Structure formats: C-alpha cells, structure tokens
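Up next, chain A:
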Amino acid sequence: MRRFWTAACLVVGVVLMVVGYTASAPWGTESVAHSDPRFVFAPAVFVLGVVIAFSSALVYELLPEKRRH
Partner candidate 1 sequence: MKYGMVVDLDRCQGCRACMEACKVENNTAQGHFWMYVFRYEEGSFPETQINFLPRPCQHCDNAPCVKVCPVGARFSREDGVVLTDADRCIGCRYCELACPYGVNYFNWRKPEKGQYEIVDWSDPDLEPVTGGAIPPYRNPDLDGLHGEEQRRTGGGSQAKGVMEKCTFCVQRIEKGLQPACVTTCPTDALVFGDKTDASTPVGRYLAEKRTWRLLEEAGTEPSVFYVGSRPPTHRSKEIERPKASV
Partner candidate 2 sequence: MQEITRRTFVKGTAAVGGAAAAGKFLFASSPSLAQAEAAALASPIEDFIATTCWVGKQDCGMIARRIDGRVVMFEGNPTNPRNVGTLCPKGHAQIQALYDPNRVKWPLIRTNEKGVTGEWRRASWDEALDLVAASVKEVRDRDPKLVLWQKGRSKAKGFYDEAFVKAIGSSKLGHGAYCSDAGYRGVEYTIGTHAVLHPDFKYCNYMLSWGWNITNAGGNKFCWLTWPRHMVAARDRGMKIAHLDPRLRSAGPFADTWLPIRPGTDLAMALALCQQLIAQGYLDRPYLTTYTNSPYLVKPDGMFAKVTEGAGEEATEIPLVWDEATGRAMKFGEAESPALEGTFELDGEVVKPAFQLFMDHVADYTPEWAAGITGLTAAQIRTVAHDFGDNARIGATMIVDGVEVPYRPVGIMAYHMSQQELGFQTIRAMTIVPMLVGAVGAAGGQLSDFTWKIYKNYDKFEHLKVEDPPYDFMLNKSKFYPMNTGSPSVVAQVMMDPDRYEVEKLPEVAILHMVNPLNSFPSRKEFLESYGKFKHVAVISPWMSETADYFADVVLPAATIEKYEGPISATDAYVDAVTLRIPPMEPLFESRGEIDIYLDLCERIGVLYGEDGYLSNVNDQLKLTDTAFALDLEAMPEVRDIFDRWAHAQGIDEGVAFFEDPAKGVYVKGPVSPTKIYGYATDPPFGGAVHRLYGDSLLDAQRQMKEKGAEEIYWRDYTALPEWRSLTMDSSPSEYEFYLISYHQIEHKQSRTSFIPLLAELSPGSKLDMNPQSAARLGIADGDTVTVESHNAVTGETRSLVTRAALGEGIRPDTVAMPHHFGGWTHPQNKDQGASANKVMFLGEGYTTNTADQSFHVKVKVTKGGEL
C-alpha cells in the first residue's frame, strides 16, 4: 500500500508536471494570445506537480503502518 501511494504520488506529480509544463508553453500555436498558457493556472499545475512529486517522500515515510492499527 505504502509503495502504491508513493508511486501514485510520484506518477501524479510527474503527470501534473508534464501537463502543466506543456500547457504553460503552448509551442506550436500561432494565435494572438500564444504567449498565454493553454489554460489559466497551468504553471500552478506544474508547480503543484513538482510539489506532489516530492511529497511522495513524505507519503512514503509518513503513511501510518496499517498493521499498527
């Protein structure tokens, strides 16, 4: 379970990073507003991804042991 949540956290973080990054940098679009991210707060998603990815370490260490309960 611990490994699953840690991996999940890592994966979610990385996915968010990829999504956030690509959405922040809409290369290939030629619209007037091509300086804008594809959606507002995309950079926040990227940062969130970074944070979540690193949070996997927290999850890994802090997740309570089931058997103790």
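Selection criteria: all candidates are chains of the complex that A comes from, given by their letters.
Definition applied: a contact is a pair of C-beta atoms (placed from the backbone, for glycine too) under 8 Å apart; a residue touches a chain by one contact, two chains touch by 3 or more; residues count from 1.
Being a predicted model, the structure only gives us computed values, none of them experimental.
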Of 1 or 2, the one touching chain A somewhere in this complex: 1
In the complex with candidate 1, residue positions of chain A that touch it: 30-37
